[in-house]
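A protein chain is absent from this complex, but the other protein chains hold their places.
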Amino acid sequence: MILAGRDLISINDFSNEEIEAVLNLADEMSSALEKGKRLDLCQGKELYTIFYEPSTRTRSSFETAMHRLGGTVVSHAEAQVTSAVAKGESIADTVRVLERYADVIVMRHPLDGSTRLAAEHSSVPVISGGDGAHEHPTQTLLDLYTIRKEKGAIRGKSVALCGDLRHGRTVHSLAIGLARFGAEIICIAPPDFELPDHIRDTLKAYRCKLTEYESLEGVVDEGSLVLHQAETSSRRGGARVGSGGQEGFMSFLLENLDVLYFTRLQRERLPTGEIGDAAEESYRINRQLLEKSRDDALIMHPLPRTGELAYEVDHDKRAAYFRQAGYGVPVRMALIALLLGAVERRISEGQKKKIPKPAKDVCGVRCPNGRCVTNAECYATAKFCQVNPQLLRCYYCDWLVQVA
Amino acid sequence: MILAGRDLISINDFSNEEIEAVLNLADEMSSALEKGKRLDLCQGKELYTIFYEPSTRTRSSFETAMHRLGGTVVSHAEAQVTSAVAKGESIADTVRVLERYADVIVMRHPLDGSTRLAAEHSSVPVISGGDGAHEHPTQTLLDLYTIRKEKGAIRGKSVALCGDLRHGRTVHSLAIGLARFGAEIICIAPPDFELPDHIRDTLKAYRCKLTEYESLEGVVDEGSLVLHQAETSSRRGGARVGSGGQEGFMSFLLENLDVLYFTRLQRERLPTGEIGDAAEESYRINRQLLEKSRDDALIMHPLPRTGELAYEVDHDKRAAYFRQAGYGVPVRMALIALLLGAVERRISEGQKKKIPKPAKDVCGVRCPNGRCVTNAECYATAKFCQVNPQLLRCYYCDWLVQVA
Partner (left out) sequence: MILAGRDLISINDFSNEEIEAVLNLADEMSSALEKGKRLDLCQGKELYTIFYEPSTRTRSSFETAMHRLGGTVVSHAEAQVTSAVAKGESIADTVRVLERYADVIVMRHPLDGSTRLAAEHSSVPVISGGDGAHEHPTQTLLDLYTIRKEKGAIRGKSVALCGDLRHGRTVHSLAIGLARFGAEIICIAPPDFELPDHIRDTLKAYRCKLTEYESLEGVVDEGSLVLHQAETSSRRGGARVGSGGQEGFMSFLLENLDVLYFTRLQRERLPTGEIGDAAEESYRINRQLLEKSRDDALIMHPLPRTGELAYEVDHDKRAAYFRQAGYGVPVRMALIALLLGAVERRISEGQKKKIPKPAKDVCGVRCPNGRCVTNAECYATAKFCQVNPQLLRCYYCDWLVQVA
């Protein structure tokens, strides 16, 4: 039986075959829901949602997924205020208690790596509903599901990731997922909002074709923007191109994109809100831009949107973001059912994910990420995986550390 | 099958026959509950409560109603903080996602007309749990149920509405409901807290007998208050009456009232709290006043109370407000079951409510109500129904607009 008892903290916790098993089961769940069939696969099981940050879609769709499976839910919607955390409780203590009440725990927390720390202290499966700016793996499951269902496949598709690629945990997990399933990635991110190094590094390891640009909408306005383009894993250099050439190039680009995936600026993770306004303008999608896109392109967004996605786009058939949100229920039903061992699925032995064990002895090294959970919770020890003799990767937040 | 798939945003969304169908079914629900019968009419169905304002009774009784019907609930008790709204999400986006998870949605929101806007964007039934100072239609259903059950009928009863009739959404829906079912309405409201024009206008259209006064308790104190009385739909004029005459008149009034319906000052909707204190005094009910009332009068209150309803009244058998709150469960069970199509009821074709379509072309007119949702949500367009060639009514908040 696959996945029973496992955690899902990073999309890399599951092998490709394991991810496909979830997506296939989600298809079955979806059909059952459409036929109005009752699924009581998880009767008598208890799901806990523990959210230290606001949520509409993630918490709701997990709770509905559990109800549709016949299970019950205990909800901590604002755990930073309503739970013992208000009295100073640590993540570890919270989890070591709740694992005795719950059969499966879904946690969202503002610190990078926090959900991994939680999983380490829990004997029941922990699912990350998002940890700081790090990952949001179940969003990626439903994003992959959306592309597979609406475009027929993931392999070979050109997917543009547009927006705040630095602080948006959603796109971190998604970029890795796309790379692993053989999609081509085009990044459109304003300066200071590009993909973090550790993600770019991971994509390189998967031999992903990656191209990066600074702006999308400028082109449509036929302005004289500076266009930056960079090859995979190199730092982005600048190159001024003429308005005509740029226009021609970007039209070509839009005509070749299968998916345009937009994300909002993560203002709650920026030092000040102001620097976001200009950035937001640079990748806004509206009807004008839509006209230049392919007829069968897919406009996706994890929601909530702010200014980057105009309401006028909603009426276009290519706008897939509400359907995408809707897929959250069958995908999360499939995930819960598999982690609880309520559904039997088998995959060949070699296809099971082997989760890398952190290196045991990296004396005196601290994670350089100020938002990493190891720098916030006193009992947590920094742990690292050895990438190469000079490079460590934080076991919790995936940031890279150069060592002598 | 009546009501299946419908919304309930204004009490005027249902015809009298449809309202009676709900109340009749509530009677059956009530009997079933008393006998301890399990009703699994809504098994496998999911209700969402999304509350952007505090609530005890409304949210609780909806959730218990759904549980008593065998269904499940996902709860957003403080949606302005715990949901994506904290990240800037619009009402439309929230609803367009949640309609994919829920079978029926109950929403409370501080803006007038917000729940109508929500219903427009939802393919599943939306029930208003109160929208700003506009309406609270399910409270009216249980208020009508209370009067019908405890007084035998609504038609011909004299019902005094006492308190903040301007900002209290509860009395807006109720006044319309009472008018439609043939009750006589006596309004007791301090200056600046009278019924809004659009409600007074609606009551006139239903040929409701309406009388308005400024104060209730002053009379019992035998003070020399200025007594204001006004005929239906005219502005209230002032007339000083002698203490004796006033006393005699008010005693006569109290002796003829079947129902005294009290409401609190909506301090959260006032510019400053201070102006409320004096106003509250003017319609306070206590034992003294109760002594002058009829033996079979009904004292009602939607709760919570503040100072206007003395605790000493609780012990009187005429105090109906806790029973009234209790009726919220069977009434909301009936409503949910009908909107979900879980119960079959038929009414003759002509008795189905025809909801007026908003006029299509009212170029450049904005709703004058600063708290109307159309002045707050950027994608929302003001829409109006034509009352007469010079008068428009806002499709969302019902405020009236004079046009040239």
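All chains are identified by letter, namely A and B, in their written order; residue positions are counted from 1 within each chain.
By our rule, a contact is a pair of C-beta atoms (placed from the backbone, for glycine too) under 8 Å apart; a residue touches a chain by one contact, two chains touch by 3 or more.
Quick caveat, the model's predicted, so the values are computed rather than measured.
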Touch criterion as defined above, residue of A:94, A:158 or A:202 at the omitted chain: A:94
Of B:325, B:339, B:380 or B:397, the one touching the omitted chain in the full complex: B:325
Chain A residues that touch the omitted chain in the full complex: 43-44, 46, 48, 72, 74-79, 81-89, 92-94, 96-98, 100-102, 378-379
Those residues of chain B which, in the complete complex, touch the missing chain: 36, 38, 51, 54-57, 60-61, 63-64, 67-68, 73, 75, 77-78, 264, 267-268, 303-306, 311, 322, 325-326, 328-329
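Simple rule for what comes next: only the chains that are shown with their structure count from here on.
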Centre-of-Cα separation between chain B and chain A, whole angstrom: 44
